[in-house]
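A single protein chain has been removed from this complex, and every other one stays in its place.
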Amino acid sequence: MNKRKIEMGVGCFILLGLCAVLYLAIQLGGARLLGGNTYQLKAQFSSAAGVNAGSRVEISGVRVGTVASVELDSMYFALVVLELPRSIVIDEDAIASVKTSGLIGDRFIELSPGGSDSMLNDGDHIYDTIPALDIEDLISRFALGGLESKGD
Amino acid sequence: MIRTIGSSTLCVVAEFGGIANFAVLSIYEFCCQRRRLAKWVLAVHEIGVRCVPIVAIVGLFTGLVMGLQLYYTLARLGAEAALGDAVALSLIRELGPVLTALMIVGQAGSSLASEIGIQRNDEQIDALQTMGIDARGYLVGPRLCASFICFPILTACFDLIGIFGGYLTGSVLLNVDAGVYWNHVFSSVQFADIYGGFIKAAVFGFLTITICAYRGFYTHLKSSSRGVRGVSESATRAVVFSSVAVLAADYLITSFLI
Partner (left out) sequence: MSDKFLSISGLKKHFGNNRVLDGIDLEIERASITTIIGKSGIGKSVLLKCIANLVLADEGKIQLDGRPIIQSRKTARQPGGVCFSYMFQNNALFDSMTISENISMPLLETTSMSTHELHDEVEGMLGRLELGDVSSSYPAELSGGMRKRVALGRALITKPQIVLFDEPTTGLDPERKFSVLEMIANYRKQFGFTALLVSHDIPEVFEISDRVAWLDQGTLRFIGKPEELELSADLELSRFLDMANYGRNKTE
């Protein structure tokens, strides 16, 4: 019957459509349905150039989380808030460094897990940080022989 | 001269007020009526299901063309890898909602305006009124409620198909690595982009369906000609006004969202 056909069509449309919407939102947009599944760590950098909210956080080259926000703290340091899933546990003496993928690619945060026994909890600071490598500075130092003079 | 400016301003303001009033009353009266689900299902069929083919086709070709165009532009900069970002972001933020809305206006909006216009001319709207059935609630309300669902869903379909189209030209036809393409698609899109796209889609749905229905419903008051010509004029105006409204609203929403 015609009415049945219409109802079937509408049913399929709504179901598949909602799947498409959810796929977009969750898979592509990274929306979290369960908010309580992550925790945040803070890290202070002297330079976080090129790191934005949404940048990757990697451990050994594997993406594990994202940067939630980048702010300036009272000491004029860059305060980067990292968002990690609860399953990834970071030790107290972990090192956070700003890395670049390729020579001029995206900036991301690399975490090197430490070996200490005490774990970092939600809101804790990572004290050991390595700031962004300033390539221009590096090149100019290399070209003008600044590297040697520093070695003296 | 000043009087003309004043009176035409008042006219425009009154028109906007009339349209808003029309939309709100339609939804309100629809909520007071019987068999709401059945009417809503029919409206979803008309606005949603029947627009799937056109939206899918336009989405695919938009994606294909964007893959092609952006590839050659990005290749000049040596940044072919960014094809995924470019295709996904421009589709999700702008092209998806706008093109979907324009396609639905072409498919469902024009038929809506002429259908209601013919019903007005044939006194069918008066007949509904004398039966104690509010014609706005019966004819317009279900379609407005359906548009809130249909536009975002069709936009999502358009986005996904378009991104797939970009993959076809970028990776299959040209030589962007598939993994790189998809990786860039997934990493570049933020939730805010998707959310903004859906807000746009819902607003466009409300705007276009309201304008089309309004033009059809008042075809006897708004058209310069009568009868069949009046209806065809209404349908044309409905499509033109809705398309302009979509683009204007797109600019406004984008400037608010950024």
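Letters A and B name the chains as they come in the text, with residue numbers starting at 1 for each one.
Criterion: a contact is a pair of C-beta atoms (placed from the backbone, for glycine too) under 8 Å apart; a residue touches a chain by one contact, two chains touch by 3 or more.
Computed from a predicted structure; not experimentally measured.
Every visible chain touched by the undisplayed chain in the complete complex is listed here: B. Checked against the hidden chain, the listed residues B:Val13, B:Ala79 or B:Met131 yield one contact partner: B:Met131. Although one chain is not shown, part of chain B still touches it, namely residues 29, 33-35, 119, 122-124, 126-135, 138.
Basically, only the chains that are shown with their structure count from here on.
Chain B has its Cα centroid 36 Å from the Cα centroid of chain A. Against chain A, the residues of chain B that register as touching in their complex are 41-42, 44-45, 48-49, 52, 88, 92, 149-150, 152-154, 156-157, 159-160, 185-187, 189-195, 198. Those residues of chain A that touch chain B in the complex are listed here as 6-7, 9-10, 13-14, 17-18, 20-21, 23-25, 27-31, 54, 56.
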